[in-house]
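Quick one: the structure is below, and I'll ask about it shortly.
The other protein chains are all here in position, but one chain of the complex has been omitted.
Moving on, here comes chain A:
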Amino acid sequence: MWSRRIFLTLLSGFVLLPVYVMVSSSLKPLQDVSGEFRWLPSGLTVRPYFDIWETVPLAHYFVNSLIVAGAATVCSVVIAVFAAYAVSRYRFRGKRLFTVTVLSTQMFPGILFLLPLFLIFVNIGNATGVALFGSRGGLILTYLTFSLPFSVWMLIGYFESVPRELDEAALVDGCGPLKALFRVVVPAAVPGIVAVAVYAFMTAWGEVLFASVMTDETTRTLAVGLQGYSTQNDVYWNQIMAASLVVSVPVVAGFLLLQRYLVTGLTAGAVK
């Protein structure tokens, strides 16, 4: 099939081009990335990979991002599991209202609630002394709700594909509903949960808008910190590329390892 070969080759080229630029430029000396573009480096160097930690406090941003994204993922998954279990296994008033409301928050432009959220966080801080603005806690709270609607939605579909008889049997055997959830439904829905966790982590790791407004020097995440490599006089493109590569490795590796789950999770959940 020639059309397939041509199409897939072109598409692969399109996909790989920036990846190639990122990898090759990160191994180039500064004059190679300041002057005219070159496909091949004039000489290979790994210095950018050492310099990136000096030019900006990258390790610090890295830790911040890990804490924020990690905590947001764990909380988001646990909360989504509870909510999805309630929706898929119980009949109650307001069920439809809940699912529709949660889903429709997906359509809200982030810009719409950036400033109000900022005001709420500041007011909560003034009233209770809990510093949400500028803290990791505020960012965690925000990010976990970003991934929550999609996670709930996907897990509902996934839980519905777990036969009801399984947890009903567990209930009959004397398990409480929560025990049935964690002993029966959750183990059977692991692929869906993994998919949701991957999604939540990626969402939190990549967010820019709220990170640029809601963090200060001590809580800055990678999304904002990476912009520190462009100084007034000189842009260290080789270091920027090296840093981009370094911050991408954890998510890309995790994603590629777990993408199988994501596909099966989507098949059972979102696509229903």
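Keep in mind that, in the parts below, contacts are C-beta pairs under 8 Å (C-beta built on N, C-alpha and C of every residue); 3 or more make two chains touch, one makes a residue touch a chain; residues count from 1.
The rule is short, and it goes like this: contacts and distances are computed from a predicted model.
Asks: From the names "ABC transporter permease", "Cytochrome bc1 complex cytochrome c subunit", "Protein-export membrane protein SecF" or "Multiple sugar transport system substrate-binding protein", which one matches the UniProt record for the unseen chain?
Replies: Matching the unshown chain against "ABC transporter permease", "Cytochrome bc1 complex cytochrome c subunit", "Protein-export membrane protein SecF" or "Multiple sugar transport system substrate-binding protein" yields "ABC transporter permease".
Asks: Among A:27, A:56, A:200 or A:222, choose the residue that contacts the chain missing from this document, as touch is defined above.
Replies: Among A:27, A:56, A:200 or A:222, only A:222 touches the chain that is not shown.
Asks: Touching residues of chain A against the unshown chain: what are they?
Replies: Output for chain A: 4, 7-8, 11-12, 14-19, 21-22, 25, 33-37, 79-80, 82-83, 85-87, 90, 92, 95, 98, 101-102, 104-117, 119-120, 141-142, 144-145, 148-149, 152, 165-167, 169-170, 172-174, 177, 183-184, 187-188, 202, 205-209, 212, 222-223, 226, 237, 240-241, 244-245, 247-248, 251-252, 255-256, 259, 262-264, 266-267, 270-271.
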